[in-house]
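Data block below; observations after.
A single protein chain has been omitted from the complex, and every remaining protein chain is retained in its original position.
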Amino acid sequence: MKTDYKAMAGQKPTFCSDYMAGAHPKVMEALNETNLMNTAGYGTDPISETARNRIREAVSAPEAEIFFLAGGTQTNATVITALLQPYQGVLSSVEGHISVHEAGAIEHNGHKVLPLPCERGKITAESVRRYCEHYRGDEAWDHIVMPGLVYVTHPTEYGTLYSRSEMEELRKVCDDFGLKLYLDGARLAYGLASSENDLTLPDIARLCDAFYIGGTKCGALFGEAVVFPKPGTVPHFFMITKLMGALLAKGRIPGVMFDALFTDGLYESLGKAAVEASQRIQDVLEEKGYELLFRSPTNQIFVIMEDGTFKKMLEKIDFEYWDKYDESRTVVRFVTSWSTTEEDVAALLNIL
Amino acid sequence: MKTDYKAMAGQKPTFCSDYMAGAHPKVMEALNETNLMNTAGYGTDPISETARNRIREAVSAPEAEIFFLAGGTQTNATVITALLQPYQGVLSSVEGHISVHEAGAIEHNGHKVLPLPCERGKITAESVRRYCEHYRGDEAWDHIVMPGLVYVTHPTEYGTLYSRSEMEELRKVCDDFGLKLYLDGARLAYGLASSENDLTLPDIARLCDAFYIGGTKCGALFGEAVVFPKPGTVPHFFMITKLMGALLAKGRIPGVMFDALFTDGLYESLGKAAVEASQRIQDVLEEKGYELLFRSPTNQIFVIMEDGTFKKMLEKIDFEYWDKYDESRTVVRFVTSWSTTEEDVAALLNIL
Amino acid sequence: MKTDYKAMAGQKPTFCSDYMAGAHPKVMEALNETNLMNTAGYGTDPISETARNRIREAVSAPEAEIFFLAGGTQTNATVITALLQPYQGVLSSVEGHISVHEAGAIEHNGHKVLPLPCERGKITAESVRRYCEHYRGDEAWDHIVMPGLVYVTHPTEYGTLYSRSEMEELRKVCDDFGLKLYLDGARLAYGLASSENDLTLPDIARLCDAFYIGGTKCGALFGEAVVFPKPGTVPHFFMITKLMGALLAKGRIPGVMFDALFTDGLYESLGKAAVEASQRIQDVLEEKGYELLFRSPTNQIFVIMEDGTFKKMLEKIDFEYWDKYDESRTVVRFVTSWSTTEEDVAALLNIL
Partner (left out) sequence: MKTDYKAMAGQKPTFCSDYMAGAHPKVMEALNETNLMNTAGYGTDPISETARNRIREAVSAPEAEIFFLAGGTQTNATVITALLQPYQGVLSSVEGHISVHEAGAIEHNGHKVLPLPCERGKITAESVRRYCEHYRGDEAWDHIVMPGLVYVTHPTEYGTLYSRSEMEELRKVCDDFGLKLYLDGARLAYGLASSENDLTLPDIARLCDAFYIGGTKCGALFGEAVVFPKPGTVPHFFMITKLMGALLAKGRIPGVMFDALFTDGLYESLGKAAVEASQRIQDVLEEKGYELLFRSPTNQIFVIMEDGTFKKMLEKIDFEYWDKYDESRTVVRFVTSWSTTEEDVAALLNIL
């Protein structure tokens, strides 16, 4: 007997994260339309190639090599392993996703995550430079893990954004020390859509050796698009995805979804709706005297809240504990997404 | 501008493999129906739990631990790594998928694949016993990789099937030598649906320490259901999936698909249609004097064909080269699937 | 033509480290005496067993399992890999040898080093407790590396010592959180010989799941003795040493050396001479107004020195740069060892 899905829907509006719903309706439409087509496997089909071409155009890198993987941790582990020599480590914010929240996936593949200090998720070119200079200056340098790559997230785990000039400085320090630069764009749609953002897709492609355009959190059922702007950056990356268990037999499926996401500007437009909702909510939070941890330019909102308020609010709205702030207060997080509705926002604003 | 998908459809009926089309219509229906629901991530949602319960019932293991992963190589690498001690290897048919066609994914995770001789993809309890006795008898045994697990595919890479008694013998030899037993069911639907099969899902759950029920090749967009019939078989398997990059943030998606596949017997019935088509095709091949490599009980057909015939037939139908047979002949493979239509079969029969 | 080794000897007294000379004369004597004996390989010979028995007695653990490995990094990587589950990490001082100076050997074997704050190389039970409580309290704990082991060095990289009660507290917190405790005794002889030390070998064996007694820095040509006080702590450790490349074919050689080191109290007595030299040097340094970074209880001395003094002193004595202290001053390190002679000490004191 068929499952009664309706009965399983959450009863409260949710601001827990941006991977709570399925796919954007236009993405589902493309999946439905192509569903019974027969095409070759492993991403060698014409729809995946169309999607890759759309992305090449969007990032202004006509020769970019593009691969569709399933999820973020998998993508980070696969790309970082592919970009590093076996004896190298990856520099990351101490609060970076790969440093904290991927259960040791980078280390499982043999590489150390070298932590850098960060402010609201962002590292600086200066801290990379200091690390590398110390590394080079150390007499015992051959006993220390050699940095080979800088990892940044954009937006960061705190929803903050790198400016174009900050990224250019990071590129500069990477060039100075022979490092590669890799950008994790799990939530990239929400970054691109922010009015504070001045870092475009072509900028990212120009400045990074590799980056990924997030699908899972940005409107797809799953899937991340790995982009190597310069061809030949990683020889045999296809084979590497296979041995990492990251190659999908039905490679077409993410291809179809990214084709839809990069048709008629959907990717940026779905981000825009979410960021606008986030800004509206923050406006009201500020008006009502809530204390923001900081004003977030994207779809993640961090609020310092009395523990009692937090608990009471949870009865009506789903959102998440982030961290203890002090004895009596908690940092909580609200996340909007492409699937956040007017009704959701209204319900939230109503109880503030 | 929207992509014209129709123009991209293959022009010829295809028998290349069972991962050419999207998902079974009933699976797509469930995805569409649930698409805008908001539920918790990482497989902790109620739909995934419903799917797990349906599988627990189908395999008669009410306490089974079940996890949904994305693809076959990922699943094999994750489960085998989880079941083995770091110093153990996995016994597999020398032609087993993990031995040949996974680009070294098992070795990437630190384990040797110990090859056993096979006949049409099948290994025997006797060959496992011989290996283990030699291993134990060897004076230098501590310098040799200790076998920790037996890996079988059902159906095998040749579409052949283990009988229940063969699996019971494998279980017996595993018990005798302290080995675990793991069954790769990438094409399990086509095995369960074969009239020659006497190995039921409950049998598999009773005899194996772990197995997976294939989704990618059996009607899902992607996804494999890992089943540990006895709870506690692998502590912290959830964490292991995370560090292997195999944990999906939108864990609900494969949950929905397996819920549909295990509703009203869909999983077995979609296999049945494919196997019936395969049998009909083999009947006609035999009638017309083609030489089968052997009569296949499932959805993969192997034919020894003159090179010229092969090339000519390829002009009208898509199917695959398997191996050179001799100077002038080739072994080719035809695969039927849940998406094979009456028209496809008619087109193939028409040119035989 | 034979090499003229004499011509290659350093011209200056050296205080660079404790691995500059060969083996203690009594160790060489044992190697010479046994040199042409034929015995079985891989540590299965009777001399190695005698050495193991001497160590079992010295640590008061009559059933201890003991293995001789070649060097410190190898030993740490092998023991830590053997003690951890594949999904676990190891807690270490942020300045711990495994965290900084082993070129990523732990990560190469798949495990994250989880850094704890330290003071002069020492961590506290309290910091372990805080880490574990935070880890457990985090809602997303399954995405974070699970700590499985606490790693300490004794003496530490700064020559400091854990007291017995500090180690008992560490054992307590390990028990509370299901962690193992491992002590790296690369310089253990110099710790045991310190008048400030109250942690005996039997204490270490009682409190730790594993530890190693350093040979390389403490009088052997090479070699570390791994001790698992409780038998069965790591099944198949012999096999693990083999696959880690840590099993010596001529396992007898370190066996002979540890037999000599644990005969008639040689191990502690050679440490004593070095620590006494270190104390004498520190006395004079203090008298002459040099600024010690802290008074060291063992064989490593850290002095804050004007850059000019440092350079000038280097002309007459070999010792090492440790770190920049400020604009004009450097922290330098003097190390005494079993091979430090009266003449070496006199030469150093002479130029202070």
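Note that the chains are named A, B and C in the order they appear, and that numbering of residues resets to 1 at the start of each chain.
Throughout what follows, a contact is a pair of C-beta atoms (placed from the backbone, for glycine too) under 8 Å apart; a residue touches a chain by one contact, two chains touch by 3 or more.
Since we're looking at a predicted model, the values are computed, not measured.
One of A:Gln85, A:Ser195 or A:Asn350 touches the chain omitted from the figure, and that residue is A:Gln85. Of C:Phe222, C:Phe302 or C:Tyr325, it is C:Phe222 that touches the chain left out of the display. Residue-wise, the contact with the chain that is not shown comes from C:Cys16, picked out of C:Cys16, C:Val94 or C:Leu314. Touch with the chain omitted from the figure is made, among B:Ile144, B:Leu293, B:Leu314 or B:Leu349, by B:Ile144. For chain B, the residues touching the chain absent from view are 86-87, 89, 100-104, 107-113, 115, 139-140, 142-145, 320-321.
In the full complex, chain C makes contact with the omitted chain through residues 1-3, 5, 8-10, 14, 16-17, 19-23, 25, 28, 30-41, 45-47, 50, 70-78, 102-105, 108, 216-217, 221-222, 239, 242-250, 252-253, 259, 263-264, 318, 339. Take chain A: the residues that touch the chain left off the picture are 42, 81, 85-87, 110, 142-143, 146, 235-236, 238-240, 242-243.
Operating definition for what follows: only the chains that are shown with their structure count from here on.
Centres computed as Cα averages put chain B at a distance of 50 Å from chain C. Note: centroid distance chain A to chain B, computed from Cα atoms, is 32 Å.
Averaging C-alpha coordinates per chain places the centre of chain A 43 Å away from that of chain C. Each of residues 102-104, 108 in chain A touches at least two other chains.
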